[in-house]
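Have a look at the structure below before the remarks.
The complex appears here minus one protein chain, its other protein chains still in place.
Letters A, B, C and D mark the chains as written, and numbering starts fresh at 1 in each.
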Amino acid sequence: MTDAPLLPLFILLTSLGIAPLLFALPERSAGLRTAINLGAAGLKVALVAWLSWKVSQGVIYDLRFTVLPGLELKLQADPLAILFIALSAVLWFITTVYSVGYLEKGPHRARFFGFFSLCVGATVGIALAGNLFTFLIFYELLTLATYPLVIHRGTAEALRAGRIYLIYTLGGGLVLLLGTLGLWVLAGSTDFVPGGILSDVAVAAPLAAQLLFLVLIAGLGVKAALVPFHAWLPIAMVAPAPVSALLHAVAVVKAGAFGIMRVVYEVYGIETAQALGLTAPLAAIAAVTILYGSLRALSQDDIKRRLAWSTVSQVSYITLGVALASPIAAIGALAHLIHQGLMKITMFMAAGNLAEGLGVKKVSQMNGVGRAMPGTMAAFTLAALAMIGLPPLAGFVSKWYLATGGLEAGQGWVIALLLGSSLLNAGYFLPMLHRAWFVEPGAAAPDGLAHRRIGWMLAAPPLATAALVLIAGGLANAPFSPLEWTRFIVALEYPQAAFDDLPEAF
Amino acid sequence: MTELPTIDWPTAVVFAPLAGAILAFAWPRRAAALGLASVLVTAGAVAALALQVLAEGAVLTRLGNWGAPLGIDLRADGLSTVLLAMTVGVGAFVSLGALDSYAPARADDRTRRYFWPLWLLLLTGLNGAFLSTDVFNLYVMLEVIALAAVGLTVLGGGRAAVRAGLDYMYASILGALLFLMGVGFVYLELGRLDFAGLIAAEPAPALTAALALMIAGLLLKTALFPLHFWLPGAHANATAPASALLSGLVVKVSLYVFLRLTQYMPLPDELLVTLIGALGAGAILWGGIQALRAERLKLLVAWSTVVQIGLIFVAFARAGQVGLAESWKAVALLILAHAVAKAGMFLAAGRIKDEVGHDRIADLDRSPIRPTLAQFTFALAAISLIGLPPSLGFAGKWVLMEGAMAAGYWHWVGVTMIGTLFSVAYFSRVLASFLRFDRMRSPVAEHQGWALADAAPLILALSALGLGLAAAPILAFMEIGYPFGATP
Amino acid sequence: MVEPLLLFDALLGLAIAALAVAVLTVHDRFAMIVLFIVFGLMSALAWVRLSAPDVALAEAAIGTGLTGALLLTTLHHIRAAPAAPVPVPGGVVVANLGLCALIFGGLAFAFLLTPLQAPGLAPAVAQNMAASGVGHPVTAVLLNFRAYDTLMEVVVLLAAIVAVWMVERGTVQAPAPVLGEIYRGFSRLALPAIVVIGSYLLWVGAQAPGGAFQGGAVLAAVGLLLLLGRLYRPQPAHRPFARAGFVLGTAVFAGVALLVAGGGRLPFEYPAAHAKTLILLIEGMVTISIAVTLAALFHGREPEAVPVSEKSE
Amino acid sequence: MTSGLIFGLTGIAVFAIGLFGALVMVEPLRRVLALKLCSVGAGFLLVVGAWREPPEAPDPVPHALVITGIVVMISATAVALALIRRLHMLERDTDD
Partner (left out) sequence: MLLDLLALALIAVGAFFFVAGTIGLLRFPDTLCRLHALTKADGLGLGLTCLGVALLAGTAGEVVRIVLIWFFVATSSAVCGHLIARHVRRAANAGGR
């Protein structure tokens, strides 16, 4: 017995519960709104910490609510859920601080923060979902909650982006609904169970199982921005910076990637998926996405657009790690879920600061920004280097595990892929760093880089996440580091892989 | 158990609104107060009836103690009771909304005074129809509903409303007369009119004719494509609370009767089931296209009713003839979902029109007035109508698709998904204009147009969303008394 | 003796069908209504042949007489409108003709295959007549066995007058033609006679063909005569009385139906000792309501305090 | 050949004629009349359903139903006619 069996529900409510409050709050009560936001975010971090500790002690949380005959809403806190929920809790807190600073005088703040917390609530729901049905519900909620954020500026461009976003994600949601129904009809359950629930069906009706996989991955691949479902992501970057940060680092794309993980590990089971020959095509798609995203990023001048294409590429590392079907690669994938989030959110917040403080929105305007905003650019630099995979930063850790896993699985091409991708990463990040630090501000810069002061609420968050990037990489083997936790998970998902046999990080 | 049975609740459910109608008409100055009070009393009666049904199973009242087939019985089983609760629940909130819509500042004295008797007569007819077990009695109830509904349609009094009302009237009378002709054939063959007689009946040519006539009449009344021609005009041109009642409740009655009859008198051929589903698919496509082209908000909402009715008929046909025994559940859930969400949506649309001053979709984003809460309500209702989780619309769609998939009827799954895409497309037209801010001249004031009047539509929209989580108990309740079992 | 009557029936049937066609095809709208009235009377005659005198009475009085009056007064109002606004495309006509012919064929087929020997509810009615409180089976069905239907029918009538008053609010009707002295003299003669006939029909309904609806319709004719001859002009001040008249039947009917319940009895279950009295009470009140309502439906708009320029002639 | 048969077919024919009129006619009054024809047709069918060969008394229940139907129909007709009058007035006013 646990002392607080409803703990997962409380965590969900810290975000969902305050949303109506935030909607109803008058526009000018900024102080109260900030207090509610930060209070809830802080509370959630605390609750998640408590939950993580409980789960690591082997406590099982399982909440069910019957919606339709036989069909339950199910919240369960397993280690995989904890991984994602911890990421969202920490980053929500930081992003909230950043958003308060970013939107200080903007319009519609009540609406913004209302949907913002709904969005995070949906993410928590996705993390805690104990079956595909519950997952689907929160997946759709996430779509609906992010749409008003994407079009927050209310311009024609934002609305166009919003429409594309909506078409893609609701379309994806619909496909996922189809997949969920299919799963329900085929297996009579949609539960997430380590080892999967489809082993019998895979024997009886392999073709149906394969088709179902295709449908599910297509539905999830939209949010995970797998090629060819990726087009919405670069367009959706018209959203305000904190929204982009959240979308790219925690909420939307991660929901897709996380869903793919759940489907491969806990709906099919890695062995069944392999037996059905499903992992190799998935890996191929991921590989294509990785290269394609990086290539497209090279030619973008808009900073946020370049970052967005980079996200397309980076998120697929996670899918790749899952699809390689090796425990070590799985560790890499799971770690990358966290690491990519930390890195990308740093970069988006930094990009937002550049736009706010200096009016710089394009790579070609970045000349000399390092001297104008050293703190922000330091954080950006750190995150960029980590992305490229410089040891001992976070990105290196995940890439290392992926490569090792690839070798272990007998897939040597992964090494080449990772090398190539890293080179491309360097190809689009290094010029930015070069301009920022080593080129004199020229005539191209708007306002001659007249420095508008940005408050601490904008300046501090990227530094904090950059620090986390450093810690996650440097202290990868410390207890309770993301990497340690991922080993715990992989031990559950790969029963045959002995925990102790897993190699150390270095 | 409390001492409930001293009052016969099915009778009370019909007579309470009737008494209200009489009082509200005879005493126009107090129409609103009397009307509201009687709606609340009716709600109480329905609640008591629901408790009784929950405790004892289906409740049967043999009016005059003659018993069918000589007399007329009222019967409240789970399905009837759920629909009664839907009617009175939606009705209560629409009544609240009407207090604002017909407030002295917005509507003339006469509109306000006539709304209540007409609405209460409508409620009498609706409740009576849901409790009826006799086909001729159903005909009379359908006429009560039709006359009151036409009255509500033309309540605004404009030329478009009167013309639409007249079209509605023609369609409504014709539908009722087709039904009456069917009743004639039933009597010709069976010599009785009660449901029990229908269930026990052997197939016969006269019964086939009766079924065909009755179904044709009901489809006309329920506005299934291509018999929907009267609906968009009538629902779009009525005043908002009237539209909410018409779209939310009135079309549901003929659907309900259709459901009952097709259970008691099975369709003779699989082809017919497919045909009805195909008409539903046609409604989804045609209604979707028209909704995409609609220039006015209320017209768009009215076309969405055409689409939703189509979806309900697809749910009916989802698993073919053999699946009918289960398909009614999907139909009932969708009926419920549409009633609650569409009533909320029409009220919200009315609020938007009241605040902005017009309901031209293309110009909504030019207005500096943004009735935020009404727009939010509209969006919530749209979520349920689109069928996104966790709304009631989603639950209904899930049951629909689940059944279709299990039976291998993939075409219905496809139609449902296309319908969903359509509804996303036409509702997002509206939502985008709510959220666009770069086309207006003056700045938006903060929290504009929040009013207590938004409470009624908001609660309806939230219910449509939240009731999805209660779909399992609702389904369980609906099965009380085995609505379509061997014993009626 | 049977054969000639069957021939008569066949001719009557043909005439009825032909009249129906004529109603739809005759060009002049006045002639259309007159033909419809003839059609209605012929149908009533046919129903007499089918041993349904109650129905024939109701059809002649309400379905034909009052409906005809309603149609004529409406025609008087809209006489300025073009007779046939838009011609319907020939293809549509032919398609619908085909459809209706098909429907006729199908229904006739089903009808011919059905033996007309179903026992129906006649035995059940006969068995329970003694308990019904009245001697005439049709009245027993209307006011006792299926009283609920009849109550709802009165509700329909109530809904109609509410809707008509609502629709025509604030309108000024075209002045009706002045009918002159001879008409007035006639109506003075006819009015009391009609009242007597209406009351007789109501009273006799308990035992023989007749009853509340037929009686009410005849009494409504009193209202029509008064209105046409301007012997009575509705005033705004009369509205409360009119409303009371409209709801009287429904209220008493529903009230009695509910009040008899209790003490183990169900709604509409009249105590055997008082059944006849209660039914007569209901019938009387319903007759008043029907008469007032039908006359008001004929008059149309609610009398309002708008300046009506009727003094001009 | 019986009276019931003859008038049953008459009723069905009248119903079909009325249905045709209701579908095709554009003139408001004529549409109302067409609907009225339908109701008479339905009345015929019910009265025929009640009819028995003369020595036997007819079934009173359908008679009661038809009387109800007649009253319901005049109610509906009155509302339709009121709408027609109102529409005519509104259209005349806007045409001026």
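To be clear about the criterion, a residue touches a chain if its C-beta (ideal position, glycine included) is under 8 Å from a C-beta of that chain, and two chains touch if they have at least 3 such contacts.
Not measured: the values here are computed from a predicted model.
J.: Using the whole complex, pick out the displayed chains that touch the missing one.
T.: It touches the following shown chains in the full complex: C.
J.: Determine which one of C:Phe109, C:Tyr183 or C:Trp203 touches the chain that has been left out.
T.: Hidden-chain contact among the options goes to C:Tyr183.
J.: Going by the contact rule already stated, which one of C:Leu7, C:Val94, C:Ala130 or C:Ala193 would touch the omitted chain in the full complex?
T.: Among C:Leu7, C:Val94, C:Ala130 or C:Ala193, only C:Ala193 touches the chain that is not shown.
J.: Determine and list the chain C residues touching the chain excluded from the picture.
T.: Its contact residues with the unshown chain are 177, 179-180, 182-183, 186, 189-190, 193.
In the analysis below, only the chains that are shown with their structure count from here on.
J.: Find the most central chain, measuring centrality by the gap between its CA centroid and the centroid of all protein CA atoms shown.
T.: The chain sitting closest to the overall C-alpha centre is B.
J.: With chain centres taken as the means of their Cα atoms, state the distance from chain C to chain D in Å.
T.: Distance between chain centres: 11 Å.
J.: Report the inter-chain centroid distance for chain A and chain B in whole angstrom, where each centroid is the mean of the CA atoms.
T.: Each chain's C-alpha centroid was found; their separation is 43 Å.
J.: For chain B and chain D, let me know how many angstrom lie between their CA-based centres, rounded off.
T.: Centre separation, chain B to chain D: 28 Å.
J.: Please set out, as single numbers or ranges, the residues of chain C touching at least two other chains.
T.: Correct list: 107, 111, 116, 118, 120-121, 125, 145-146, 149, 153, 156, 159-160, 163, 167.
J.: Two or more other chains in contact with one residue: find those residues in chain B.
T.: Where chain B meets two or more other chains at a single residue, that happens at 136, 140, 143, 147, 150-151, 154, 162, 165, 181, 185, 187-188, 191.
J.: Show me, using the given definition of touch, all chain pairs that touch one another.
T.: According to the stated criterion, the contacting chain pairs are A-B, B-C, B-D, C-D.
J.: Per the contact definition, I'd like the list of chain D residues that touch chain C in the complex.
T.: Those in contact with chain C are residues 1-10, 12-21, 23-30, 32-34, 36-37, 39-40, 43-45, 47-52, 54, 57-68, 70-79, 81-86, 88-89, 92.
J.: Could you please specify the touching residues of chain C with respect to chain B in the complex?
T.: The contact residues of chain C facing chain B are 106-107, 109-111, 113-114, 116, 118-121, 124-125, 128, 144-149, 152-153, 155-156, 158-160, 162-163, 165-167, 169-170, 240, 243-244, 246-247, 250-251, 254, 257-258, 261, 265-270.
J.: Where on chain B is chain D touching in the complex?
T.: Listed in rising order, the residues of chain B that touch chain D are 136, 139-140, 143, 146-147, 150-151, 154, 158-159, 162-163, 165-166, 169-170, 173-174, 176-178, 180-181, 183-185, 187-188, 191.
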